[in-house]
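One protein chain omitted, others in place.
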Amino acid sequence: MRSQPSREEVGSARSLERRYREVRDTSLDLAKPLSPEDCALQSMPDASPVKWHLAHTTWFFETFVLEGHAPGYRHFHDSFRVLYNSYYNAVGDQHPRAERGLISRPALPDILAYRAHVDRAMAALLERGDLREATASVVELGLHHEQQHQELILMDVKHLLSLNPLRPAYRSATKQPDLTGTQPLRWQAYEEGIRWIGDRGEGFAFDNERPRHRAFLPAFELGSRLVTNQEFLAFVEDGGYERPDLWLADGFATVKGKGWTSPLYWEKSDGAWHEFTLAGLEPLLGNRPVCHVSYYEADAYARWAGARLPTEAEHEAAASEVPVEGNFLEEGALHPCPAPPDGRAQAPAQLFGDVWEWTQSSYAPYPGFRPATGALGEYNGKFMVSQMVLRGGACVTPRSHIRATYRNFFAPATRWQFSGFRLARDA
Amino acid sequence: MRSQPSREEVGSARSLERRYREVRDTSLDLAKPLSPEDCALQSMPDASPVKWHLAHTTWFFETFVLEGHAPGYRHFHDSFRVLYNSYYNAVGDQHPRAERGLISRPALPDILAYRAHVDRAMAALLERGDLREATASVVELGLHHEQQHQELILMDVKHLLSLNPLRPAYRSATKQPDLTGTQPLRWQAYEEGIRWIGDRGEGFAFDNERPRHRAFLPAFELGSRLVTNQEFLAFVEDGGYERPDLWLADGFATVKGKGWTSPLYWEKSDGAWHEFTLAGLEPLLGNRPVCHVSYYEADAYARWAGARLPTEAEHEAAASEVPVEGNFLEEGALHPCPAPPDGRAQAPAQLFGDVWEWTQSSYAPYPGFRPATGALGEYNGKFMVSQMVLRGGACVTPRSHIRATYRNFFAPATRWQFSGFRLARDA
Amino acid sequence: MRSQPSREEVGSARSLERRYREVRDTSLDLAKPLSPEDCALQSMPDASPVKWHLAHTTWFFETFVLEGHAPGYRHFHDSFRVLYNSYYNAVGDQHPRAERGLISRPALPDILAYRAHVDRAMAALLERGDLREATASVVELGLHHEQQHQELILMDVKHLLSLNPLRPAYRSATKQPDLTGTQPLRWQAYEEGIRWIGDRGEGFAFDNERPRHRAFLPAFELGSRLVTNQEFLAFVEDGGYERPDLWLADGFATVKGKGWTSPLYWEKSDGAWHEFTLAGLEPLLGNRPVCHVSYYEADAYARWAGARLPTEAEHEAAASEVPVEGNFLEEGALHPCPAPPDGRAQAPAQLFGDVWEWTQSSYAPYPGFRPATGALGEYNGKFMVSQMVLRGGACVTPRSHIRATYRNFFAPATRWQFSGFRLARDA
Partner (left out) sequence: MRSQPSREEVGSARSLERRYREVRDTSLDLAKPLSPEDCALQSMPDASPVKWHLAHTTWFFETFVLEGHAPGYRHFHDSFRVLYNSYYNAVGDQHPRAERGLISRPALPDILAYRAHVDRAMAALLERGDLREATASVVELGLHHEQQHQELILMDVKHLLSLNPLRPAYRSATKQPDLTGTQPLRWQAYEEGIRWIGDRGEGFAFDNERPRHRAFLPAFELGSRLVTNQEFLAFVEDGGYERPDLWLADGFATVKGKGWTSPLYWEKSDGAWHEFTLAGLEPLLGNRPVCHVSYYEADAYARWAGARLPTEAEHEAAASEVPVEGNFLEEGALHPCPAPPDGRAQAPAQLFGDVWEWTQSSYAPYPGFRPATGALGEYNGKFMVSQMVLRGGACVTPRSHIRATYRNFFAPATRWQFSGFRLARDA
């Protein structure tokens, strides 16, 4: 999936080995607050049980690294090849996605044993120190893959717990700073011109970020910060969910079909707006970025505000000029979505972290796109239709996983990802 | 639910207290082979998680006994009133049935603590020895209710495990005796006449078994034993599932809509028929009663065989003449559906145990039926439409729960209950 | 389908020929007020286009009479064998029921030509005067079959027009008499005893009315008249549709799932209740029998009123004692559902006409039931599950089609038939 590993990232087999352990441990850390039942349930077809995530990420290393590169490797269990294959047709059959929550066995301890089994074999492989670059690339891909599933674990757990009338918490609440105000929205101007878009080849990137290519961008302006809960609440209270003129036709049909009246996880309780969070039900903080909105809601808000969503090229052009800093999932110190230090969420030009940012770009191949060869070619390319691109990363995205060229994507009606947005406008 | 408790059954508060403990312990025994995940999943809207069964049967005693009859009783958790209410509108709201499998918390240990909490309060109540008859009746009803859920636990666990590609077993297989043959089918003749049907008032009975009343029955003949796997296989191999002339219209539409080609849990593997059982996948035994067929399949087989299903009055008339003996769930020695001792399954006139027997009678109120008063009136009466009656009890039915007048009922397309059938014909 | 044709009914081939013409003409008369579009549309899977009814009843004579009994008969069009087969698997394939409204061609004139073609061949057959009794029986069955479809035409047209926001009328309104009051409800008592139920063999009857057999009936009382709109409105206004305690569980789920708040075709307009009728939207007349209620609604009303629905045996026992008189579809003078002459609708012991009466009996084979042989055995028997019996006939039922033993049947949630009910109670 990568052509040239960067100095910092791979360096030596040693650093890959260390990174392997760190990433794998993080997954276990994320599961620690969870009971076997928490790890087994599937709240909707889009989500998967945590147990499945823990097994599937392991299956990835077993299938794409150990099978081909670790002579004598013995599979943990024959049936896992099908049971934990997500969508790789080239590998073979898959257990139906919507039925992942109907599998009570293997139990959680069995899955942990599976992880340990694969980790031992991976350690032996990585310790040998003679890994070929192609193999190292697949290991690196596996780690980024696992980081994606770490974010999915938090998304899926949040969704599952939100359906429980007891409103249970995944973690305890962190103390919220006194956010006394939101920085006023400023419009950052960018001139028209041809821009280079896509991976520069200086580190890991997915195949969908390549090839680097040129695009002509008219002049545009980008909002200096994300749209906040308070701003979105004004849209809600202005009857935003009742006015078809503000919505795409599919969007309004979705709103009415599903009975949406606010972002996912918002609820009015005792007369005040609250938000279900990983720490349970919490008062809605007006100065925080709005989160868990669909593309349709982001688009409708933008229309209401007399603006539009940025394209992914516009976001990348802006993001390439600033450091990758933001409120991310810190490995080794897991605090998904803590309260931000005062003011930081409003840092000028902050284009990373906190929430994924919907763009108005549909997810499509870059000019000259070539998917990876073999089964791994199914990783990204086959989803390039009917999805919208999100940029920037969220507070549940591992910090080392993000970059300015990163293309996340979801269907326009989905909301369980940590998705918000910023405004753009024509110059 | 009962007017006159029988000598043997109640006798004294002491015997009720002992019986309470026995029944409650049996539920826990049934759950012992299960992991927390096994207990948390819901395989379909008709089924419920084991954890839910354990909680709901407890809720029954809390709601209908302790709330009204145990002064000073403190609820274990306020939210359980809604969470574990199955369908009693008079008690209040209910958590949606199809979403019982989306509740990871309370965890299994919490439910066990809930059971212990209620059991302590029930023990204190029952030990006082001054229980009024009306209260004792509700306790007795609660025990029969829990016995119904014991059967549901085994039905639901079997269904859940059957969906697992690993084909896991709930219990180990018992040694199968050498069944060298099936007793030939004989036709037992019964003369026409007016029969008394329904509860005699000599022990516990549900309200739907009352009042005892007269019915005119034309002369009829009843098969001396249940239809066997071997016999049903002949129907399958004769193209039974492909011939619309053998089926009710709804039945054939169901067969085609669901793609049925054999009873539930049958599968051909390596060229031989197998059956998924509580002990995992086992070879299909020809001499065992066919099980897990819908009403439609029983009806079609009967038509194919030139016979018909009995009415519930015919079954009761015959069953009233023989002792309640058969292959039931033995409390204190839990072996659901063991292999039968050689020959016993073929005992003449055996009308109980092994499998529930579909009748051609729809579930309807007896003439003069009055549902119990209050919320408990919802127990049976409100289901009296679009269901067919089954009689006789199954190997997963607790032995002390069954009697000749017992009316079980299921919708005609259901198959996950342990349902088989015997033939009848006009004289 | 019949054993002994009665003197009056058949008499001679001549009378059969005359009756054939009358019945066939009536179908055309019913279609006269309709445009080609009215005749082509299908408003729901339960309903069929009028054009289909006109063709299918013709197909019946072609398939079951002419094919076997008219040597040299030439089919009108080969494809009609499949296209207009309703549900006779023994005849062969069928065009899918739900897609009857997707067939724009053959056009209405083609269907009329098809009818003329078959009518000519039938006339030739009937004129020969040497019809064997078996053949005459099938002709007679075909005529009753066509009469059933005449009622279906009016049901289906009413439903189709009701979906049209223009609220069009099938016929002009007839002058409504001044109904100054409803006769008070009296309870007619019937003693317990064994009753003979089913066809006496004195005229045409369907196979499902046979064999005549005995049933034991406890003493009961029957309401002297049907429940009226005014009475049902009191149930509505008492919150009847909001109180789960009044309903069967399936019934309440249906009410909530479909959003029912009153009988089908009722609507409040300008503050007053109206009813969509074959003459368009009309003010709701309080003294008319309530119509277009489901079994669930009839059952819930009865519970609310402290009574119950009669069984079909109770209805037949009572109906056998009175003449078959009521407000029926008069052939030769088509006025479906005219206003009743003052007072007649309240005639004591009137058990026929106006509306079909729901009974609490599910549709099941009589003891000793044998379906007709051959394809015609599919006429009735294969529907004997999950349906409830209605008795008495309606204002859209042809007068010569009804009798005390007649068993109509519909699924409990259906309402587009002209269905009402009367109350019963235990003595």
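Letters are used for the chains, namely A, B and C, taken in the order the chains are written, and counting of residues starts over at 1 for each.
Assume a contact is a pair of C-beta atoms (placed from the backbone, for glycine too) under 8 Å apart; a residue touches a chain by one contact, two chains touch by 3 or more.
None of these values were measured; they are calculated from a predicted model.
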Visible contact partners (per top-of-document touch definition) of the missing chain: A, C
Residue among C:Ala40, C:Leu329 or C:Val385 touching the omitted chain: C:Ala40
Contact with the hidden chain (one of C:Gly68, C:Pro168 or C:Pro323): C:Pro168
Option touching the unshown chain, where A:Arg18, A:Arg128, A:His213 or A:Lys268 are the choices: A:His213
Contacts of subunit C with the absent chain, listed as residue ranges: 35-41, 43, 51, 79, 82-83, 95, 99, 101-108, 160-161, 163-166, 168
Those residues of subunit A which, in the complete complex, touch the missing chain: 87, 89-90, 194, 213-216, 218, 244-245, 247-251, 295-296, 299, 308, 360-362, 364-365, 367-368, 378, 382-386, 388, 412, 426
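One rule holds in what follows: only the chains that are shown with their structure count from here on.
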Chain-level touch network, classified as line, ring, star, complete or other: line
Subunit B and subunit C: spacing of chain centres that average the CA atoms, whole Å: 38
CA centroid of subunit A to CA centroid of subunit B, Å: 47
Separation of mean Cα positions, subunit C and subunit A [Å, integer]: 60
Sites on subunit C at which at least two other chains make contact: none
